[in-house]
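In what follows, a structure is listed as structure tokens, so that the remarks can point back to it.
The complex appears here without one of its protein chains, the remainder shown in place.
Coming up: subunit A.
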Amino acid sequence: MTMKHKELTLAAALAVALVATTVAVPGLVDARPAYAVPVHEGGEDASFASPGSEDWDAAPAATLHLASAESGLPNASSTSVEQVDLQAVTTDDRLYLKLSWADATRDTSTADVRQFADAVAVQFPVNESARPPIAMGGASNRVNVWFWRADGTDQELLAGGPGTTTPLDSTLGNASRYENGTWEVVLSRDRSAGGANRTEIPEAQDLDVAVAVWNGSNGERSGVKAASSWHYLALGGGPQGPPYELLLWAVAGAAIVVTTLVTVEGVRRTRGET
């Protein structure tokens, strides 16, 4: 009886410790929420226009998981890119985004009927007050799209739902490189909107962002794309560090190990008694 009482006390203590760790650790070690994309403040002397610039090393990356976007188009569910790393840097007057993703085929030409080029796009709400529908926004809640295609073209687009993208005069800067099966693309724009229907990059407020990637040689174009859910650029400050999610998984992992050990020990003792 005493033995059992002791074990129960031990188990209860362990449980309490786990709950306490789960609650306390993320706060102590400075983690960021799963959908946050950290924003690095670029120094005056740093250069971010080129994806190869070493200054990008200082900017933490968020990994955005992608899934085939829903559309009625043929082969819409057979997209090939599964994730994209997104880094964000702000300077006083500009927002730089670097997108990196693995794609075994470098498709840069649209010169033949059967050729489609690789592409990437970043989507923001035009008006940050409400989050637009993920699929190209909605008629009353539109989105801005920064679009880059591997034939070197970029476009700023306005959209209010699938099939409605309309080009604005592009003020984007773009640069790209393809190395070891990976695309790295930098897109940048002035933070000030400079016109109607353009997203203002706020000073101290988070900004929703979503990403889509197309693999040209897989016939991906239009709504046939690998897209993320809404994330946000953590422009409003808040915790940076590693993703909150990662810490929770670490705690859960530790809990599983401890539980297994306790069980094994329990079984061992029970056998020893009989």
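Keep in mind that, in the parts below, a contact is a pair of C-beta atoms (placed from the backbone, for glycine too) under 8 Å apart; a residue touches a chain by one contact, two chains touch by 3 or more; residues count from 1.
To be clear about the criterion, contacts and distances are computed from a predicted model.
Student: Assuming one chain is omitted from the figure, identify its UniProt name from "Respiratory nitrate reductase beta subunit", "Phosphate transport system permease protein", "ABC transporter" or "ParA family protein".
Tutor: "Respiratory nitrate reductase beta subunit"
Student: Using the touch definition from the top, which of A:38, A:51, A:125 or A:162 touches the missing chain?
Tutor: Spelled out, the listed residue whose C-beta touches the missing chain is A:162.
Student: Footprint of the hidden chain on subunit A, which residues?
Tutor: 71-74, 110-114, 162-165, 221-223
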